[in-house]
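Note that one protein chain is taken out, while the other chains of the complex remain in position.
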Amino acid sequence: MITVVLLGKLADVAGAPSLSLQGPLDWAGLKAALPDTLAEALGDPRNRVALNGALIADTAALQAAAGDEIALLPPVSGG
Amino acid sequence: MITVVLLGKLADVAGAPSLSLQGPLDWAGLKAALPDTLAEALGDPRNRVALNGALIADTAALQAAAGDEIALLPPVSGG
Amino acid sequence: MSPRPPMRDIRLLDQPFLPGMLIGPFTQANKGLGGVCTFVGEVRFDQGVEALELTHYAPLTLPGMHALATQAFGRFDLMGLLMVHRVGMMRPGEPIVCVSAAALHRRDAIDAVDFCMDHLKSAAWFWKREKRAGEWRWVEPREADHSDLARWHDPI
Partner (left out) sequence: MSPRPPMRDIRLLDQPFLPGMLIGPFTQANKGLGGVCTFVGEVRFDQGVEALELTHYAPLTLPGMHALATQAFGRFDLMGLLMVHRVGMMRPGEPIVCVSAAALHRRDAIDAVDFCMDHLKSAAWFWKREKRAGEWRWVEPREADHSDLARWHDPI
């Protein structure tokens, strides 16, 4: 399984702080596997994505397999 | 009497932290009434003089009478 | 220069803390310092806010704070650096952040604290919820947190 960690308001959208999904997954596969409202919220280009604790520069390059952790990081709160 | 307060190394030169002198005194009178070594040390133009707790801009304007306090302030120590 | 390696104390705390309990030992540990500068930020009593919750993503937050500390040690002549941030649920008036820098010279200590405070928000990400009238709400991002950071982009 792949663990998907949801930060900030994305956790509210998902209704949970993390989800487990079947791997392997690329970015398109991840969005398809997520609930619609969450996949929609991921459309915000200010979101960042981390794979196993490291930010990835381009979601197009995402390749996650079983045991990996994907974190979905919305923009952080202001001052 | 006029109290003359000596700060920093001027106290060492005088051998005491303060002296009492007969008033009235202007700047020339003060220097004449002080021990020679102290009068000499006052030649350093970086010294400042305060009368009753207020700095005076020009020693030529000094006029002290009985009950007044003159403070002789050498340059302060570096950082 | 101090002969011993610089002291670095970076922590995320999920419980309330007393800054004095950190700063006292930190100062004691840096024998021979010239000065210590400390900044303590508290949760503000903003109109109607009953509580504040900070969430973070641990695999990014602590490494981000350590990277910032490394930058500060590279940029300023420091003997020690303490950087502590709260996460979890806080009430107005509680300390939320404490940064303390010990140095031989006061300019390094003050500037290092200033630098760390300006960069902490971009080095360590926190998501913030506020509770007002019993309801939690996420604090939205601000576009303009850049002016503080821009102060440091001049060539050294």
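Which chain is which? They are A, B and C, in the order written, and residues in each are numbered from 1.
Please note the rule applied: a contact is a pair of C-beta atoms (placed from the backbone, for glycine too) under 8 Å apart; a residue touches a chain by one contact, two chains touch by 3 or more.
The shown structure was predicted, so the numbers you read here are calculated from the model rather than taken from an experiment.
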Checklist entry - Missing chain touches which shown chains? => result B, C
Next on the checklist: Among C:G74, C:G93 or C:G134, which one touches the chain that has been omitted from the display?
Outcome noted: C:G93
Checklist entry - Which is it among C:P6, C:G35, C:G88 or C:P141 that touches the chain not included here? => result C:G35
Checklist outcome for this item: Missing-chain contacts on subunit C, rising order, are 19-20, 23-24, 27, 31-42, 44-45, 93, 104, 106-107, 109-110, 113-114, 117, 148
Checklist entry - What residue numbers in subunit B mark contact with the hidden partner chain? => result 5, 7-9, 11-12, 46, 50, 52-53, 55, 69, 71, 73-79
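The rule we apply is simple: only the chains that are shown with their structure count from here on.
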Checklist entry - Once you find the CA centre of subunit A and the CA centre of subunit C, what distance in Å lies between them? => result 28
Checklist outcome for this item: Per the C-alpha means, the centres of subunit B and subunit C lie apart by a whole-Å value of 50
